[in-house]
Structures are given as structure tokens and as C-alpha cells.
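This is the structure I want to talk about, given as C-alpha cells.
Every protein chain of the complex appears in place save one, which is left out.
Order of writing sets the chain letters: A, B and C. Residues in each chain are counted from 1.
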Amino acid sequence: MMDPIPMNADTSKLMTMSDAVAQFVPDGAHISIGGFTINRNPMAAVYEIIRQKKRGLHLYAHSNGQGVDELIGAGAVDRLEIAYGGSGRFASTCIRFRKAVEAGRLLVEDYTNYQMTLRFMAGAMGVPFLPTRSSLGSDIVNRWGFSETARQSDPRVPDAKLVVMDNPFDGWCDTDRVVLVPAINPDVTIIHVQTADRQGTARIEGLPFADVEQAKAARHLIVTCESLVEVDRLRQTPDQNQIPFFCVDAVVHAPMGAWPTACYHHYDYDPTRLHQYRTAALDDHRYQAYLDTEIFSTRNHEEMTARIDPGGLEAIKADPRTGYAVGLDRR
Amino acid sequence: MMDPIPMNADTSKLMTMSDAVAQFVPDGAHISIGGFTINRNPMAAVYEIIRQKKRGLHLYAHSNGQGVDELIGAGAVDRLEIAYGGSGRFASTCIRFRKAVEAGRLLVEDYTNYQMTLRFMAGAMGVPFLPTRSSLGSDIVNRWGFSETARQSDPRVPDAKLVVMDNPFDGWCDTDRVVLVPAINPDVTIIHVQTADRQGTARIEGLPFADVEQAKAARHLIVTCESLVEVDRLRQTPDQNQIPFFCVDAVVHAPMGAWPTACYHHYDYDPTRLHQYRTAALDDHRYQAYLDTEIFSTRNHEEMTARIDPGGLEAIKADPRTGYAVGLDRR
Amino acid sequence: MTTETNYTSREMMAVAAAREIRDGDIVFCGTGISMLAAMAAKHISAPNSVIFFETGAIDSQLEEVPLAVGDSRVMFATSVNGGLAEAFATMQNRFTGRQVVGIMGAAQIDIYGNLNSTVIGDYHHPTVRFSGSGGACDVASFVSRTIIFMQHAKRKFVPRLDYLTSPGWLDGPGAREKAGLPEGGPACVITNLATMGFDPESRQMFLKGCFEGVSTDEVLDNMGFAVDVSQATPIAPPSAEELSILREKCDPQRLILG
Partner (left out) sequence: MTTETNYTSREMMAVAAAREIRDGDIVFCGTGISMLAAMAAKHISAPNSVIFFETGAIDSQLEEVPLAVGDSRVMFATSVNGGLAEAFATMQNRFTGRQVVGIMGAAQIDIYGNLNSTVIGDYHHPTVRFSGSGGACDVASFVSRTIIFMQHAKRKFVPRLDYLTSPGWLDGPGAREKAGLPEGGPACVITNLATMGFDPESRQMFLKGCFEGVSTDEVLDNMGFAVDVSQATPIAPPSAEELSILREKCDPQRLILG
């Protein structure tokens, strides 16, 4: 168990991305990242993890397509617990994920989206499991990616993938049986939000996905943000904030931090980049070139996003009424 | 089981309070009301239930002080599952609640606030129970208000108050044992919110307490609101809405609908009325007079609140910056 | 109503699915063609249906077609923007869940409407790895009625799934109940050739009807198992109105229609 860290309301938790990743994402860490498919993935952090050549990560996700695929593509991930490895129309199955599994380079444990959500929620709530009726009768229950032996020899994974249990309240709620899914407490969670202050209070706009549960389940939390504001600002309308500052270890100001995925009210996903990624991902040599040219050759996300051509940037800029780029060419 | 009600986005669910209570709160109903101690209790609905002389209610609450006490005081409640019957400094124990229990007129099952919250959450989630570590080793676990026999003979209450279970994930999360608390699915939940539209989309400002869980757990839901707005209004900032319209059966426009409890951003609790209530509650004859004079002699909440003297109304009006009545004399 | 002779099979599929949506349904949409079907239904026959995503968006006002359920387009002018936890709870909930119809696709389907969207081959050493369940198994477990999109091909309509990702009628009558699942299950399968239903007694797939110009034999030749074809009736092609709504209001860029 970690010693309690005395939390200090007036202490700034501002860090550079490089320091935050170096400090909270050691090789072999159990990590989860926020966002969903092509939206609000913490991509600036993902690229920094790739730059720092982290290895042996154990990654937890529900449906975080792009971030998950790039971490896998860079060879950072050994084990993955996931519900969905896809990026919508850009990749019905994430390409580097698929290749890694088919080549036997990545060990996967399959759950459903709700189960992964419940597992983070259990971690956030401080209980060892939560129940659901989902997956009864399916191979999600019957087939385990991590063997029972492997599980029991690793104290950082629960002994069972899940447990099917009869309802101890005798048919209460017309329910005879439930599936219990085990809590996740990642070593570190990274989420990208629209707005945060230096203490760590954070606000997500649009759908929060399961970011809040992922954030609260973690031992350490890195919040990256589009806009860094004064403490008074977010406190004027605290009903709209989701993350209390005392959950946060590092606040990183990362404009365009979700790019090439979307950030509601700020920018849309970048179809040009996602297609370019797709083309690269389909071929191992092209993918190595992508890593070298696009990621390793930049020192940070600022340099990386400075390369987006101005027309492309303008095209994905969010329309103030709808929060996305109306009429964006997405073919 | 109720037949699924086809939900109609364009159908107005607007009703009068009198019709909503008559239709959804039959004698003997299992009911829950939103709010907490002296805040956002659905008092307009509570007074209408009293006017309609409902009897034999089975009431679920966490800490809804004022509403619970008035329903009990009027003789509407036979059974109560609750965590806390108090109204802060105005009544450290709710007076009519206390009298009813001591006189043996009210059967009570005691839980904790978190357990009641989890029970509503389980109902909202559609699972028969949720786990917690709370109350292990306490009499909340050991003593049951409703006997095992009574429980097993009533299909509307679960067979057990709670179940203590060993962690099936062998010490996962440093947890050896949990308490499972059974779901609640009230026949009807009533909540009072700041803003709703005719379809039922609803927004709570300030703390939502457990209103959202209570709302979603219920078979039927009555939403009473301070402000009734056009459908477009709440949809401009949907991140701030909590109740989707398809959960709602009736929308009642009820200005001052939480009075004499508070409604954040609209008005504070009314210390004058709460003291008057306290004085009445302490004595059976005075309480009967209170019921006659203050409730039965009015046809509806509008008439009731029209009697508040203008100075008193002005005194509790919420300050726009803080959301409560700054400097209100609360002695 | 006039019919239109030039239309694609994807357009026919979207229209056929839209026709299955009842006014007042809460429609759970996956990625792709299911969104088009839900959008078309709202414009044609089910104006009061509610488009709903596992990501937490409720009653999305889709001015443009989303390319993923996490697309920002689903977040605009909703009734509520919640999270995954709330979205799935809506489907597992004993009251609201009964009002939800789920639309989903898969890589493989069997005669009982069970779906595989995880692997082809051995689970531990797969020949092909797919995305996995996402919310599909949750929806298939919880809701009263699902509509399934499939490409009609032998390798997809299989006697035995390589992995059962999402429960259909499992192995027949009473099986869902025995497994502990709530009431409900697959209602129909819409393919590029036909619409299939499930017999209420045997819970097995049968041919409801072929699309215009498709023969029963063509349907059967493209399946890895035999189905009852005795109840098949022809399916009306898309009307001019259905097509114009699909093309002009739902997917003018043909992002999903191709």
C-alpha cells in the first residue's frame, strides 16, 4: 500500500508531460487511459510514453481505439484487458492490435464495455467487485485469456477473470444469477480533459465515457488539459466538474492533447491523420517509418502538432454551436 | 411486471400535482422521495399526498428529514427503510418520526446512508444487490427491523435485509468480506428539481444527493420543478442534465415546490416555518392543528405558499452569487 | 408510393432495419449502418424513437452521421450526456431496458442468433482477431429485442461459432432463462440478401423474406446451415421516399452507404 500523500489544496500539481510520464509510468506499470475510440484519447501522453520507450505495460481499456493501438504498435504493451479494439469507420478492428494478437505478441483478456466500466467503478468505489447480468451464457464467461495459474502467481491480477454467482437474495429483481467482475486499481490513469486548474480540479465537456471511474480507480492520476485556468474559474460552476483535485497527482497543460482524436468543443478527429495512420499501420515497414518520422523525430506534442498544416487545423476546428467540425470532409 | 410503456419524445407529460399523486401514489405504494434533510425535498408533492389522505405507504429514504417527517406525521406511512431521520439543527431527530417509532406505530428498517444510496443505485442499474464494506461488525448487520418471516411472506421486500459474504476474489483489494445490500425498485419516486421540460428531461443544480439513483430505480417517476422550460433550453447544455425524459411519467410545475426546505439557486430553507413546524410537532394537539390549518385548509401548494408573508419570502430568496440567502437569520 | 429501381444492397439493408423500429423505441446504435437505420426510422416511421449510444448520449440530434459511437456528433443537443455506466444501466434497468431495441453486427452468427465478434480460429492463437464485444454482449444480454446486420456468406452463417461473444437464443428454448439472462433476444437478421426471423417455438432462424431479385436458393447457398424457408414472403424494395431520406438527410456524403 502507498503511504497516504498529504494533499495540499494550494500546491500546484503542474508538470511537464515528460516529467509526468517519467515519474508515474515506469516500465511494467498497470495503466489505463481515458477516451473512447476516436474521442478524447490522451494522445499527447500516449506519444510521450512512446518517446520514452516504455515497455511491459499492462493496459486496461474499454474501447479506447487510437491510444491503445498506438501504444501496442510501439511495442509498449505486453498485456491488455479490453472490451473493444476498434476505431469506428477508420478501423473496425484496430490494426496494430490485431497484428500483435495474431502474431502472439500480446496477451489479451476480453470483457464487455460495461464490465470494464464496472471494473473501474469497483476500483473507484473501493470494493473488490461489482455484479452484472451481462455475458451469462457467453464465452466472455467461459474462456479466459490469462490462465488460472498465471493469475494466481501474479499478485497484481485477480485470481479469477470473473465469478458467476447465484443471487443470494433468492430471485430478488427477477434475477437468478449474476456475473461478478473484479475491480481494477491501475498504478496510473491518464485522461485528457477540456479544462483543469493547477490544483487538479477537472472538467470534461460532452460525454465523460468512463474517464471519471478510471481516474478515481487509480493509485496515481495524470490529467492533461486543453485549457489551464485559474482556480476560481472552475469553482464558479462546480456542478460541471467531475474530478476533485485530491485525486490528481499531475496536471499537464497539453493543447491539442487528444489529437488526432477529437476533443468536444475544441476540435474534431482528424480524418487526414487517421487515414494516414491506417495506411501506415497496415504495413510493418511503413509503420516503423511512421514511428520514426512522426513520433521519435519530435521532442514533444507541441512540435508534433506544429506540423499539422494550417488548412487541416482549420478544418477540424469545432463549430461553437455543435461542438464538432460541421461539414468536415470525412471520406 | 409492468408492460413497457411506449415512450414518446414529443408527448407532453405535464400534469397537475393532484392528478400525478392520484395516479401514481395509491394507498400501500412503495415510494421514495428525493432531497436531503432540509434541502430539495419534494414538499409540494408531500403535502398533496397528505391532502389526499394516502395510507399504508412503504417509504424508502436515506436522509430526507422534512418530507419523511411530515408524511409520517400525517399517518401516511406504515413502514420505513431509512438511514437517518433528522433535520440538522432544526431537529437532530425528526420529531414525528421519533414519536411514531416510540409509540410502535411505525416499523423501521435501519441502513446507512451509503447503503441506501447503493440500494437505489442497484435498482437503477438493474442488479439485485451491490457490495460495500460498510457496517461490518455493527448492529446494522446484526439486527433486523423486519423479521425474516415477515420478509419471506412479502414479495415486495427482499428475503434478507442484507447478506455478509466472503470476497470470492480471494482477498482482492485487501478485502476479505463484503456486505451485499438488496436493490430497491420503488413503485414511484418523486423528486423536485430546479428545471425540467414537458418531455421530462430534468436538471438538478447544486448537489444531486441520491435523487438520480432514486429516480432511475423507480417503476414510475414524478418530477416536480421550479422552472418549466422549452425543450430546446435544456438541450443547449445537456452535460448539466441528469434525468433522461424516458424515465419520467409525470412533470409537475411546482414553484416553491421544495418549501420550507431549500432549493439551491432559488431559495433557502425557511427557518421561521421550520421552527413553527418543530413547535407543532412536539405536541400531538398542536400537530393536529398544524395539519388542519396549514395543509388541509389549502387546496394546493400555490395556496399554501401564497400565505408566506412577503418579508419571509424575500428573506429566503437565494443570492445569485452563492445560491443561498446570505445573512438569513437562522437562529 | 413509387419504388426506386436503382439502389444498393446497403441501402436496402438500412431501409429494412429502419422498418423494424417502432415509434417510441429506444434504439441502441452501434457503429456504421445501424446508425443510418436509426436515423432513417426517425425521419420516416418512428419520429418518436430515441437514438441512444453506449457512450452515454441519449436522444442525440444527429445533424451529421457519426463514424463511431464515440464521435462528437452524438453529443449534440441530447437529452442527457451521461457516461458508459449510465448508458449500460439504462439497458440493464428493469423498466427502461424493456423499451430498448439494439442494432448490432458481427463476424459470425449461428442458427440461434448467437454472435461472434472476437476471433476466428483458436481463442488463444487466433487466425483473425476482431475488435471484441465492445458493448455488443451487454446489449445482447440486457434488452428485449435485437436487430442484427450480417453479410450473407457461408463463412459468416456458421453451424458453430469460434467464440460466442454475444448471447442470442443460446442453444434454444429456455436457454437464456437457464443461463440467468433477462427475457428477450434476437428479433431479426438483416443481410444483403434477405431478412431472417427467429421461430418463437424453436428459437431457430428462418427466412422471413428475400430482397427484390434474390432467390431462396441464393440465400441458402450463402449459409453454413439450413433454415426454414416456407414462410418467406417478398420484401418490398425501398420506396422513393425512404431512399431520398437515406441519401439526402442521413448520409449525403455516403460515408456509411459507400
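As a working rule, a contact is a pair of C-beta atoms (placed from the backbone, for glycine too) under 8 Å apart; a residue touches a chain by one contact, two chains touch by 3 or more.
In this text the structure is predicted, and so the values were computed from the model without any measurement.
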Point to revise | Displayed chains contacted by the hidden chain, counting the whole assembly | key: A, B
Practice item. From the listed residues B:F24, B:F97, B:F129 or B:Y290, report the one that touches the chain absent from this view. Key: B:F97
Point to revise | Contacting the left-out chain in the complete assembly, out of B:F24, B:Y47, B:Y111 or B:F129 | key: B:Y111
Practice item. Quick one: say which of B:S134, B:S227, B:T272 or B:N300 touches the chain that got left out. Key: B:S134
Check your understanding: Pick from A:R151, A:R177 or A:R219: which residue touches the chain that isn't shown?
Key -> A:R219
Check your understanding: From the list A:C247, A:C263 or A:A281, which touches the chain that is not on show?
Key -> A:C247
Practice item. Go through chain A and note every residue touching the omitted chain. Key: 1-2, 4-11, 124-127, 185, 199, 201, 216, 218-219, 234-236, 238-239, 241-247
Exercise for review: Could you please point out the chain B residues that touch the chain left off the display?
Suggested key: 35-39, 62-63, 65, 82-90, 92-94, 97-98, 101-102, 104, 108, 110-115, 117-118, 121, 132-140, 142-143, 145, 164, 173-178, 206-213, 262, 264, 268-269, 318, 322-324, 326-327, 329-331
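As a working rule, only the chains that are shown with their structure count from here on.
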Revision key, fill the gap. Note: chain B sits from chain A at a C-alpha centroid distance in Å of 37
Revision key, fill the gap. Chain B and chain C have mean C-alpha positions lying a whole-number Å distance apart equal to 40
Check your understanding: Taking each chain's centre as its mean C-alpha position, how far apart are chain A and chain C in Å?
Key -> 28
Revision key, fill the gap. Going by residue number, chain B touches two or more other chains at 1, 125-127, 185, 239
**Study point:** Residues of chain C engaged with two or more neighbouring chains
**Key:** 75, 77, 81-82, 92, 94, 142
